[in-house]
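Apart from one protein chain that is not included, each protein chain of the complex appears where it belongs.
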Amino acid sequence: MDHSATTPVDSLVVDAMLPFFSEIFGNASSLHSFGTEAAEALSLARKQVADAIGALPEEIIFTSGGTESDNLAIRGVVPFNEGKKHIITSVIEHPAVLNTCSFLESLGHEVTYVPVDVDGIIDVKVLEESIRKNTAIISVMHANNEVGTIQPIEEISGIAKEHNIYFHTDAVQSVGKIPVNVDDLGVDMLSISSHKIHGPKGVGALYVRNGTNISPIVFGGNHEKGMRSGTENVSGIVGFGKAMELAAERLSEDSVHMTRMRDSLISRVFDTISDVRLNGHPSKRLPNNVNMSFKYAEGESMLMLLDMQGVAVSTGSACSSKSLKASHVLSALRIEDEFIHGSLRMSLGRENTMDDIDHMVDALQETITKLRAMSPLADR
Amino acid sequence: MDHSATTPVDSLVVDAMLPFFSEIFGNASSLHSFGTEAAEALSLARKQVADAIGALPEEIIFTSGGTESDNLAIRGVVPFNEGKKHIITSVIEHPAVLNTCSFLESLGHEVTYVPVDVDGIIDVKVLEESIRKNTAIISVMHANNEVGTIQPIEEISGIAKEHNIYFHTDAVQSVGKIPVNVDDLGVDMLSISSHKIHGPKGVGALYVRNGTNISPIVFGGNHEKGMRSGTENVSGIVGFGKAMELAAERLSEDSVHMTRMRDSLISRVFDTISDVRLNGHPSKRLPNNVNMSFKYAEGESMLMLLDMQGVAVSTGSACSSKSLKASHVLSALRIEDEFIHGSLRMSLGRENTMDDIDHMVDALQETITKLRAMSPLADR
Amino acid sequence: MYSKKVMEEFSNPANVGVVEDADGVGEVGSTIDGDIINISIKVKDNILEDVKFKTFGCVVAISTSSAVVKLAKGKTVDEAMALTNEDVISYLDGLPEGKDRCSGFALDALKMAINDYIHKNK
Partner (left out) sequence: MYSKKVMEEFSNPANVGVVEDADGVGEVGSTIDGDIINISIKVKDNILEDVKFKTFGCVVAISTSSAVVKLAKGKTVDEAMALTNEDVISYLDGLPEGKDRCSGFALDALKMAINDYIHKNK
């Protein structure tokens, strides 16, 4: 139940990829027929990705993943906006966006980080007020990877359009879970990552609306119309294309299934475990995201005890090797100290069943009981 | 016979990768055991890559391929050399290096492109003379991808060391064909690409000697010790590691085999076809590279006729969609007009046999005969 | 990337050679460019009775040469002069983007040959 971290590759996707390792192994840039076959496979994948989000094939740039897509979107726009050195984003973006922004800050750009409310919804009024004459780009994620909150992208993209500012959204978590259509959302750029939707790792795409001028961030043999150099990861891209096709086909079924599991998991946890809260927006949330905090139980400890029971989850409260701090997302939601150290993200996938939910609830009960018995706080 | 463009993935490599699609599909950054298994697989691959080039595991940064590695090496060093805005490279580098350099020029850096002799060997004297007080990095490729010429890397790295300048080499073509040991070569950084050595596409590595300070070019979740963010392409990296292990194991056998085929191909072409020349250095060349030019026959036409006979080659003379010009490498070697439009690169691989050489020579004879019969130049 | 028709004309070009006692000859290109197209014609009763080509060059150079020669053969001088680049491209079921530069050379060589004939017979 850690599908927001990554997903298993669908067997249909693996099947689609396999021929491209040793049979059709050509370099898509080669002129001979081995190369042509590879190039045709890329074209098909480009169409599959484009179709799934209502875009044109030529608007898709393949990258090495969601992180690179985010980097390309934000850094790609900057050189085309001489003098426009201001960027607007939110405080709860993925590090791929936040650290790209801090890099640009180190180069002299200015960044406004718009706050969110306690449910994780961006403050659109503050966003609009922070627009300046020299704002080059607004980047706000479609759905948050930790708490699953879905942002009012249409509203924000409308504001961006009004002010003639490029708008990018990181849709890495939303694709395959809720409808993602570039025209409905009104975005100029949109990031996707293959491994979040049952495709292989190390592949992704940036959608770039026709007419949006960006410059590359990796230089070389001018692959991807010069926007992303480097021999194309043919098998990976083929798998990604297939995964996007499947995601689009299965979206309505998947989202009903996941929503049902999500709601059942949330209500059963509330019913059976005390001192618990739901993090993120109660309804404007991804169908596959459950993020809850438990008093008197610490995130990493819960995660590890659950892991021993065969349940994989993640926590924004990790006393990780890198920092003792709770995640920037939980902090931005102003979650109380008693709850912030005990958060768990349980993210569902297509292949989960109600049995998994049962097992999850049981394992969680056992885990919480055990940790609370150990906690000096529980009986105060 | 287009192994310099790309290679089929070895079946042992595919076998190594397969479990990482749907069984061990964890995110290497996750704390739970699925993630730990993935992280362990990355550690093994890092050791395999390091061992193959005489490096330490912690000196390996995984990237999305050779192109990104070249970008990272050159652009990564620049921010750590405040005021050092001069770069030295050669005129025959891969576009991944050359276009990275032109990008840096557009940002105000200065680049010296050192010329080569008619065999493609860099002019070391000019290189040394072009060193300035503000030279940040020297980047010279180990072996050229078009003509196979091997550069005197030890000599150049010695000069770099003397002047306290970082030295990077693009070893994308040399790994797996000739010995590549970072200490013997004396390099600070070295680029590798997986798909050139029977590994999957879209993976590569940059070796960075301990103590060499570079900054990242992709920002995000601080994977690869912050040097390369983005969820790791676990299956790809696992395959790359295996491919490097195999390349090292098979190096001496492979290189003897390829050298024999190469020399046989060259001498048989010279014996049976007139008006032909060998491009690149006669002896300081990759064991798998044959690059020859045929008068009165144009590159793309030869390539296409050979393709119809089941032989894949490449040409630096492509009347390609992008430009009518001969490649920058052939031009740098000052090859005469009559020869420059008729070049073919035949690059051999581990799995080629003497039968393939026979077939190549036959197909070539037929092709050249046909095209020369059509050429208005042949009978003048 | 090339149409079937292009590959057909390229790999089985007809009318290769130089017309004997040509009435007109046209040649375009140079070794520096890497494309040389030579077209020679035999004209009888204002009709291009025979047309042949010799071409050094890429797939497009050879296939357009072959196409131009086939299109021109049997036509009147005026009809042949009226041939357009579009005629050649559509005869070949299209050419890949960016290959337009080469695509005009063969037609240029044909028209040069016809002009040579007209000039000689003035």
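By letter and in written order, the chains are A, B and C; residue numbering begins at 1 in each of them.
As a working rule, a contact is a pair of C-beta atoms (placed from the backbone, for glycine too) under 8 Å apart; a residue touches a chain by one contact, two chains touch by 3 or more.
For clarity, every value in this text was computed on a predicted model and none was experimentally measured.
When the whole complex is considered, the residue among A:62, A:219 or A:296 that touches the unshown chain is A:296.
Contact with the chain that does not appear here is found for just one residue of A:305, A:329 or A:344, A:305.
If you put the missing chain back, the residues of subunit A touching it would be 296-301, 304-305, 308, 317-319, 321-322, 324, 326, 337-338, 340-341, 371, 373-377.
FYI, only the chains that are shown with their structure count from here on.
Chain closest to the overall centre, judged by the mean of its C-alpha atoms against the mean of all protein C-alpha atoms: B. Looking at contact counts per chain pair, the maximum sits at A-B. Between subunit B and subunit C, the centres computed from C-alpha atoms are 41 Å apart. In this assembly, the C-alpha centroid of subunit A lies 56 Å from the C-alpha centroid of subunit C.
Averaged C-alpha coordinates put the centre of subunit A at 34 Å from the centre of subunit B. Multi-chain contact residues, meaning those touching two or more other chains, occur in subunit A at positions 31.
Contact with two or more other chains is made by no residue of subunit C.
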